[in-house]
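For this depiction, one protein chain was excluded, whereas all remaining protein chains were kept in their positions.
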Amino acid sequence: MAGNSFGTLFRVATWGESHGPAIGCVVDGVPPRLPLAEADIQTWLDRRRPGQSRFTTQRREPDRVEILSGVFEGLTTGTPISLLIHIEDQRSKDYGELKDRFRPGHADYTYWAKYGIRDYRGGGRSSARETAMRVAAGAIARKILGAGVSIRGALVQMGVHTIDRGRWDWAAVDDNPFFCPDRQAAQMWEGYLDEVRKAGSSIGAVIEVVASGVPAGLGAPVYSKLDADIAGALMGINAAKGVEIGAGFAAAALRGEDNADEMRMKDGKVAFLSNNAGGILGGISSGQDIVARFSVKPTSSILTHRRTVDIRGNEVEVSSKGRHDPCVGIRAVPVGEAMIACVLADHLLRHRAQCG
Amino acid sequence: MAGNSFGTLFRVATWGESHGPAIGCVVDGVPPRLPLAEADIQTWLDRRRPGQSRFTTQRREPDRVEILSGVFEGLTTGTPISLLIHIEDQRSKDYGELKDRFRPGHADYTYWAKYGIRDYRGGGRSSARETAMRVAAGAIARKILGAGVSIRGALVQMGVHTIDRGRWDWAAVDDNPFFCPDRQAAQMWEGYLDEVRKAGSSIGAVIEVVASGVPAGLGAPVYSKLDADIAGALMGINAAKGVEIGAGFAAAALRGEDNADEMRMKDGKVAFLSNNAGGILGGISSGQDIVARFSVKPTSSILTHRRTVDIRGNEVEVSSKGRHDPCVGIRAVPVGEAMIACVLADHLLRHRAQCG
Amino acid sequence: MAGNSFGTLFRVATWGESHGPAIGCVVDGVPPRLPLAEADIQTWLDRRRPGQSRFTTQRREPDRVEILSGVFEGLTTGTPISLLIHIEDQRSKDYGELKDRFRPGHADYTYWAKYGIRDYRGGGRSSARETAMRVAAGAIARKILGAGVSIRGALVQMGVHTIDRGRWDWAAVDDNPFFCPDRQAAQMWEGYLDEVRKAGSSIGAVIEVVASGVPAGLGAPVYSKLDADIAGALMGINAAKGVEIGAGFAAAALRGEDNADEMRMKDGKVAFLSNNAGGILGGISSGQDIVARFSVKPTSSILTHRRTVDIRGNEVEVSSKGRHDPCVGIRAVPVGEAMIACVLADHLLRHRAQCG
Partner (left out) sequence: MAGNSFGTLFRVATWGESHGPAIGCVVDGVPPRLPLAEADIQTWLDRRRPGQSRFTTQRREPDRVEILSGVFEGLTTGTPISLLIHIEDQRSKDYGELKDRFRPGHADYTYWAKYGIRDYRGGGRSSARETAMRVAAGAIARKILGAGVSIRGALVQMGVHTIDRGRWDWAAVDDNPFFCPDRQAAQMWEGYLDEVRKAGSSIGAVIEVVASGVPAGLGAPVYSKLDADIAGALMGINAAKGVEIGAGFAAAALRGEDNADEMRMKDGKVAFLSNNAGGILGGISSGQDIVARFSVKPTSSILTHRRTVDIRGNEVEVSSKGRHDPCVGIRAVPVGEAMIACVLADHLLRHRAQCG
């Protein structure tokens, strides 16, 4: 398979470059007769949209999504759903040195090494702009999963600062510009990120996504395990460098008796006494909350001069100018949610196929 | 796709249960005319084989691999290579309580929830025995990658103890029963793991795999990014709970100017001044060492009694008896290497297809 | 995989309904640095466009294709190419009885049976309009195959009338409204088809496609044989009912000594003395011309009243009104060429991947 689509039955193919006329996606395999309107998708896109606070890039991306196919009289028809967003913010500009200098930490050099050509305008295909279509596809995935499944994300670490899990409040997430579930941390982060931003620098982050209400049984061992597919989906998000499920890396330091989640019966159902597994055992959902985290590196588009080379092999320097995102991890929250929604919807259909 | 195969062009399908008559795999898409003998594969299997020290399960798995197809007069023919290992250690035994009790931390419950049936003998399909075939496939992948690419793994953390990276010595890895690159740590780990083993307990670990000599350009953005595929491949290994590339989760705490790897020219080639990226930018290999780590939880097969339920919904207790693996992370080292070899071989072929 | 994409490495996903706002496709896996402009694609679309003679539907489909991604400064970048055609001819109209009556011979009933909903406007997704995107993708496939490969189609049978192969002249194909390689037959067909058209009836056809210059070695036995993939691709064209390669069904009546194409050397190369194989042996191209034929049924949109049922289970009658296509086989010629171009491009990349 070529690299711009994912999923087996719920299948998403995206296309488009940062500064092209449009970006879009084709979502195939959607069950028929689901109510779907542009507004259902726009809601989620709006959460991701940059420029909503001083902490994300000021680039204007109205991101108005259009449904071009696959929906008839308000219902999905089972045929592919084509979504498109026209790109309006294409200021004609001089890309200057970015045209032939590789920004350190960016995909500039590797796209060049792979393809021998690259669309240098705004990062081209490697731009985070593409993630809008992941969010759009995620909105459709949520429709498939139904109201019983909720998928929520939060920023649990910004730079060196982590939240206090004792103060976790999902209601707080939408009350601050960081999707932070700890109000106190969020307040502190404002000053912290302002400092980073004013210094022309940037900072990484850790995002946690929790999926509740997922039925036991999803996942296709041993190579499409639910956690393996989630790991691939999250690591494929721009700037992601790590993924963990449940106890994650901390599990390495645990002893067997502390790690394995014991089981009891509660109201006639299996109930686990802890959730180190993050809701997945043997690659199959257990019915517990699915808990995944991923780390995002600091954006490399910073105002400091950095040493690099150009396409002719000269040693040069480069720096970014203008709009920059001090913490790209913020906008990664809705993207992480969307990717998990897509993986779950795909596995729901796969499970239904094999196990009825 | 069903869940028991992986890869796009270099494609591996595995089959077999822990206590069935045999396990095996079919490796398809292998380029023709590569020299391949059973001994080339056996070498790698022997590294993974349990029972080689007191620190791994004493179960005897001779694991003699047979090539049943796809090789003619010592060369691959381009047709599928079928590998098979007969299982000799199938003592007829009474599985007793394991027949209907779900071991906490195991796949017992989720296989039951998904399929409504499970082969309870030795974990059935969810057993780590299956990973022998990953190692076997990895041996073929290495042939495709050629001698210029080396893929080496090491245990960098066992339980609460991490290695001292200043003492990293690849030569040490094969001199101790832990694949530990730090001789001093390895010595200390002996006593530590003995204590864990004698207590009937177990401990997690972190494995690091480094691939050197990988050409720049491998990876298929934006959904088959090299790091995304590696993350999926490593998270799909039994007991894995976390994956990171390069700086990984530590990247969250870095600032942009510290994270992005600067570039200079060296001997007419691009040279990076650091490797926080772990050799992958924008999902494409940069030519630097690819560095991936994954965490493995402590095995849940421990001698302590644990609370659980049975298939009829009764609250019961369960414990493992006899042979147990105090640190399954040890044997995960060759498995991690193999999975990365398979991912790289697949992307090498994919890159050759698209970019010639 | 969901059903709206095809190909392994050269991968095409199409979307859109007959009377939606647009139709389009995403072509992924295209090698980088190929020159590509909208005009390169438009040329082929224009051959397929209806309304060019009185023998095809009078529906106006200007079919102006736009490239929305994947091309930069006139060259492909290796990222997905999104193509879109706005549908201009969407007269708001009353679909009357077609809204709830199943036209015999159409997909009306089966879409309803499968999805429980259908876009009844102009056939929705099942409309031949979708084939425009196949032709567009085929234009890109031809770029990958290069100038050395030519893929040409011709109508060799219309209704009961077959051509005289002794008069085959490729130059004639573009000189008549039928893509007929036999000028004399073409002349006769004018009167014949006029009669069919005026009677409000329709007629089937057989199309032959010949690919010359295809190198030996393409095809991936034993389940992606080149002929198997061609058969699937051609049978998937709207209204197709049969496919054959080389001698095809006539091979059943041949004896072994008459069927097998003997070989000699010519100019240092293998030369075959006949081509009953149609250029494919064991599922792999032999270097000879690849010769494939497919039959197309008469369109079911005819002016005669026909017995059918409606969505409520009533026995009713139905007939088509207005514009109709007396021989849909004509427009199937460029579509057949395009599908074969896509299959060959995919196998060229697959072969390069495995065999270098």
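Annotations for the structure displayed:
Letters are used for the chains, namely A, B and C, taken in the order the chains are written, and counting of residues starts over at 1 for each.
As a convention for this text, a contact is a pair of C-beta atoms (placed from the backbone, for glycine too) under 8 Å apart; a residue touches a chain by one contact, two chains touch by 3 or more.
Just so you know, these numbers come straight off a predicted model, no measurement behind them.
Only one of C:R125, C:R142 or C:R331 touches the absent chain when the whole complex is considered: C:R125. If you put the hidden chain back, the residue from B:S82, B:T162 or B:S212 that touches it is B:S82.
Within the whole complex, the absent chain has one touching residue among A:G3, A:G20 or A:G78, and that is A:G78. Residue-wise, the contact with the chain that is not shown comes from A:Q354, picked out of A:Q52, A:Q184, A:N314 or A:Q354. Residue positions on chain C in contact with the hidden chain: 1-6, 8, 14, 102-107, 109-111, 113-116, 125-126, 130, 157-160, 196, 201-206, 216-225, 227-236, 240-257, 259-265, 268, 270, 273, 276-278, 280-287, 295-302, 304, 306-309, 313-315, 329, 350-351, 354-355, in rising order. On the side of chain B, the interface with the absent chain consists of residues 1-5, 8-11, 13-17, 20-24, 26, 28-29, 32-33, 66, 68-70, 72, 75, 77-82, 84, 114-119, 124-125, using the contact rule stated above. Against the chain not displayed here, chain A makes contact via residues 1, 8-9, 29-32, 78-79, 221, 349-350, 352-356.
We adopt the following convention: only the chains that are shown with their structure count from here on.
Using mean Cα coordinates as chain centres, the one most removed from chain A is C. Chain A has the Cα centre that lies closest to the mean of all protein Cα atoms in view. Chain geometry summary: the mean Cα position of chain A and that of chain C are 39 Å apart. One inter-chain figure worth recording: chain B and chain C are separated by 46 Å, centre to centre, where each centre is the mean of the chain's CA atoms.
Within chain B, contacts with two or more other chains are made by residues 1, 8, 221, 350, 354-355.
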